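Note that one protein chain of the assembly has been removed; the remaining protein chains are unaltered in position.
So, chain A:
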Amino acid sequence: MSTLSLARSLFALTAGTHFLFVALTLGLATLVAIVQTRAVFGGDAVHLRMVRFWGQLYVINYAVGIVTGLLMEFQFGLCWPGLTDRARDVFGAPLAMETLVAFFVEATFLGLWIFGWDRLNRHAHLALIWIVTLTAYASAYFILVANGFLNHPVGYVRSGGELRVDSAGALFTNPAALLPLGHVLSGAFLTAGFFMAAVSSWHLLRSREPEFYRRSLRIGLVSVLLAVLPTAAFGGVQFPYVHDDGGVRPLSGLSADVMMAAWAWMFVVALMALVKLPFTGWLLRGRIFLRVVTVTLPLPYVAMLAGWIYRETGRQPWLIYGVLRTEDAVRPMGHGAMLAAITGVTVLFAALVVVNIALLRQYARRGPDAAALGRSEIAAPSEPVPSF
């Protein structure tokens, strides 16, 4: 492979993996925030347990996701100096705003939410998770403004060799940013909804804590029902902004088919849920339905990834469509160094994904009493003390 292909593969690997973590984080943060709101204002003990259980899974996923995001941030400087060099004003501005306006606040308050469980009053603690959720949306928005400019450059003028902001309004209301934002957010609710419903179904099939998981299942399925049509609608209206070039790209075409097939399956499951939701007894007795929901867990991920590949490969060979070619933006560097970097990152990311899945699975199966999050007095079995 050429150095350009390697650099593109490295970016695809980083962004694709990071995106999978983000999909769950965005949706699950919201569901946890909603449950915590009910716990604070409703006073039902089951909601507090739900916050800790689902919050634990959210934090595991967030922590591993953030590690992949670190490389994302540095990749532009490491591999694509031509992009920031030419388009720092239009591309760099939303990127800088993401780090300062959104991520900085999100990380600061998430730390406080995790570690300050018993040090803050419950209203302040609730406010934290909502701030974390809203800044996560803001992050998604700013990133999609930067990404939208690559797919559909608007609001800029050329000044010398550089692209300058001509209309901040046009840049920040780019339809190629706002429509994907709707698509990604509703996709995130679909992901988190199916995640919550599938884990709950798994426990219900084993008749564990029916009250706890029945309520969780309902929240998950309602999230799926609310999100399934908007996901398709926001996807559909974006087609004019996706560069397909007449379907000559096998990868793009395949991705689009996979995405729509996955969505069709999820839509059918959502319809089944719609019929069953009003009848609690039937919902819990339907073992086939619970099994179907359980196996649907990976599908939102498949659809997310396929949709993203479809959108971003169609833009090639342009980095900024019609403005900057990908080959003109890549850092001219040794093939060996790039190969070493991509090998290292592949191994590291594979390990991260495996560890994340293993931990999510373990904590999801153990149930709410095993959650370490928010355990006010962590039973600290003195760990075996190594001697130096």
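Assume a contact is a pair of C-beta atoms (placed from the backbone, for glycine too) under 8 Å apart; a residue touches a chain by one contact, two chains touch by 3 or more; residues count from 1.
Just so we're on the same page, contacts and distances are computed from a predicted model.
Trainee: Which of the following is the UniProt-recorded protein name of the chain this complex doesn't show: "Cytochrome d ubiquinol oxidase subunit II", "sn-glycerol-3-phosphate transport system permease protein UgpE", "Methionine ABC transporter ATP-binding protein" or "Phosphoribosylformylglycinamidine synthase subunit PurL"?
Mentor: The missing chain's protein name, per its UniProt entry, is "Cytochrome d ubiquinol oxidase subunit II".
Trainee: Taking the full complex into account, find the residue in A:13, A:40 or A:105 that is in contact with the omitted chain.
Mentor: A:105
Trainee: Out of A:16, A:81 or A:230, which is the one that touches the chain we can't see?
Mentor: Checking each option in A:16, A:81 or A:230, the one touching the absent chain turns out to be A:81.
Trainee: Just one of A:120, A:178, A:205 or A:277 touches the chain that is missing; which is it?
Mentor: A:120
Trainee: Under the stated touch rule, tell me which residues of chain A contact the chain that is not displayed.
Mentor: Against the left-out chain, chain A lists 60, 63-64, 66-68, 70-71, 73-74, 76-78, 81, 84-85, 88-89, 92-93, 95-101, 103-105, 107-112, 114-116, 119-120, 162, 164-165, 168, 331, 333, 337, 341, 344-345, 348, 352, 355, 359, 362-363, 372-373, 377-378, 380, 382-386, 388.
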